[in-house]
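Shown here: the complex without one of its protein chains, the others still in place.
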Amino acid sequence: MRLDWFRLQHRFAPYVFVSPFLILFCAFGVWPIVKSMILSLYVTSGPKDQVYVGLANFRFLLTDADFHIAVWNTAIFAFWSVFVQLPLALALALLLSQRWLRGREWFRLAFFSPNLLGQVFVAVLFSVLFVPQYGLLNTVLHSVTAWFGRFAPWMPVVALDTKWLANPALVMPALVLTSLWMYVGFNMIYFLAALQAVDRDLYEAATVDGANAWQQFRAVTLPGIRPVAVFVLITSTIGSFQLFELPYIMLGNGPGPNKAGLTIVMYLYQTGFVSGDLGYASAVGWTLALGLLVVSLLQMRITGVLKRGSE
Amino acid sequence: MKLTIGWKIYRGAMYVTLLACAFVTLTPIVWLVAASIKGPDDLFHHMFFAPRATLDNFRDLFEIGNPTPTVHFLRCGVNSAFVACSAVLVQLFFSSLAGFALAKYDFRARKAIMVLMLATMLIPGQVVMAPMYELIYRIGLVDTYAGLIVPGAVSVFGIFLFRQSILQVPDELMHAARIDGCSEFRIYWDVIMPVSRPMIGAFCLISFMGAWNSFLWPQIILHNSERFTLPIALNQLVGLYQQQYGTLMAGTLISVLPVVIIFMLLQREFVAGLTAGAVKG
Partner (left out) sequence: MNRFPYGHAALSILTVAILTGGWLLAHPVSKSAATLTFWTFAKTHYDTYKEAVPSFEAAHPGVKVDVQLVSGTAVTSRLQAAFWADLDVPDLVEVEISSAGSFFRGPLKHVGFVDLTDRIHRSGLWDGMVQARFAPYTSRGRIFGLPHDVHPVMLAYRRDIFEKEGVNVEAIETWDDFIAVGRRLTRLTDPGRRYMIELPDAEASRLEMLLFQRGGGYFDPDGKCIFDNEIGIETMKWYVPLVVGPNRIGSDLGGGQIFTKAVEDGYILCMVAPDWRTKSFEMDIPRMSGKMALMPLPAVRRGERRTSTWGGTMIGITKHCAKPDLAWEFALHLYLDKKELAERFRGTNIIPALRAAWDQPAFREPRPYWSNQPLGSLYAALAPEVPFQYTSPFISTAKGKLSEALVASVQHYRNHGDTGFDAFVRRQMRQSADELRRLIGRNPF
């Protein structure tokens, strides 16, 4: 009798262990995905009033000027974050991975620390740092550029009253700067871990072959960290495409001057939860998902992960 | 000889570069601390710390002496702690249990579940925001703590993390426990979980940070200002007291402090957990 129960519970254990997860996962993971496909065929006013419109939401997306602005802004942000942030992160990681370096732990902690602050809190902090005339950033930039300007008169001096968050042209640089501050150290951690996992012997072999530093980097380091680099590239692209809190809070809970800080997710939030059109918001969400899928596949293609199979 | 001098200069330059980067990175944080203990007149007058430190900002923040506070900041802190910790515990339990099952048992639906999980991981969370809100509305959880915790109760990422680490636990441990007459749940509870301690630590920190800093979903779900979490409360504070930078900075400082403290305690495990997926995968 005892043995029977024992065998029974052994047999059903995995199902029992998986089922709470599975139930929740179906309710809050799978069902909303299915539902959002259905919802994207409706125009709604809050959850109560819904009218079926077929594919009209997606057709409208094609001509919706605000959505196009949002896509453009988000793409620009993603471009800068990826192509400035990742090289910087890699450079920092290379610096930190030098074997003779002392205090590596402390540097790593310092570079990583901004990431401990959530986006909301960073946004509040930086919206004050960006204040014209008196803010820390303008004060420092102004005095530094003015000091350089004495030696190199051709260099532009940053005006004290530069309005980072009120000038449409400067909103994006401000956002990129902030996200640089936040995420360079975060991505550096990945690169650092990858660099430390590269086989030391390979470097020694390369040195014996007479390779210089750059050749070593090309021949040993880059191939060694490639899986991690691709991972970081894709996750940070996806992360930048989901940008919301930074601009939303820094620009006073809105898209900023001339919608210069309107992002796809902010547009989704505004249409779905401020204007109440959950259907259109779902359509925006699906477009974002498809776009991300395409971008990720492209990146994998370019970096050669797909070709080499499941290496 | 010449080489060593060049080497020294090179090293020196590297240290200078690193120190400069660290300086730039830490400056805003130092400024935040300084600003939160400066009076309004000193705030922009002194770049960093002012000779007179004051706790007035914190007093204003907690609205001490105000019988009808507009932003219940202390309460919001408790809300945040409760919501974040509960979310972590719930996630921890479900993820590790399912991760255990997926790692150590060969059962029929396993493949299908793994594929399904991978597929949903590709879809960004914002896609399901609208139907999720509709669902939460229909089951009556709008403006409740449960409405914040339940949708995030299962973390696919966490399941993969735990599956990965539990795979490395030798099967012999389980067999030995079975011979001793342990039920399968006892094996999970008494054998598997204790040896997964490092992964538990890393997971706790990662998911705590996620829950603590979460903004968009609470912003959609919460209505009563007494249920607000800190990010929502702080945003409310910005809207109400735009010019009182000192109070805002005090609020920001208080809000980030718990994460910083927990991180200091768990730094090593955190970095290990963060990079585990990437380096191995």
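Which chain is which? They are A and B, in the order written, and residues in each are numbered from 1.
Going forward, contacts are C-beta pairs under 8 Å (C-beta built on N, C-alpha and C of every residue); 3 or more make two chains touch, one makes a residue touch a chain.
Just so it is clear, the model here is predicted, and its values are computed rather than measured.
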Residue touching the undisplayed chain, where the options are A:Trp80, A:Phe241 or A:Phe273: A:Phe273
May I ask which residue of B:Ala50, B:Leu89 or B:Cys182 touches the chain that does not appear here? B:Leu89
Residue in contact with the excluded chain [from B:Thr27, B:Gln164 or B:Gln236]: B:Gln236
Using the touch definition from the top, which of B:Thr120, B:Gln164 or B:Ser225 touches the missing chain? B:Ser225
Footprint of the hidden chain on subunit A, which residues? 43, 45-49, 51, 53, 56, 60, 63-66, 132-134, 161, 163, 166-168, 253, 255, 257-259, 273-276
Subunit B positions in touch with the non-displayed chain are 68, 70, 75, 78-79, 81-82, 85-86, 88-89, 92, 137, 142-143, 145, 190, 193-194, 197-198, 200-201, 204-205, 208, 220, 223-227, 236, 238-240, 243, 262, 265-266, 269
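Heads up, the rule we're going with is that only the chains that are shown with their structure count from here on.
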Give, as an integer number of Å, the spacing between the C-alpha centres of subunit B and subunit A. 16
Which subunit B residues qualify as touching subunit A in the complex? 11, 14, 17-18, 21-22, 25-29, 31-32, 35, 44, 47, 94-95, 97-98, 100-102, 105, 107, 109-110, 113, 116-117, 120, 122-135, 137-138, 150-151, 153-154, 156, 159, 178, 181, 183-185, 188, 209, 212-216, 220, 231, 234-235, 238-239, 245, 248-249, 251-252, 255-256, 259-260, 263, 267, 271, 274-275, 278-279, 281
Residue ranges of subunit A touching subunit B (in the complex, touch as defined): 6, 9-10, 13-15, 17-18, 20-22, 24-25, 27-33, 35-36, 39, 47, 92, 95-96, 98, 100-101, 107-111, 113-114, 116-121, 124-129, 131, 134-136, 139, 181, 185, 189-190, 193-194, 197, 227-228, 231-232, 238, 241-242, 244-245, 249, 252-253, 265, 268-269, 272-273, 278-279, 281-282, 285-286, 288-289, 292-293
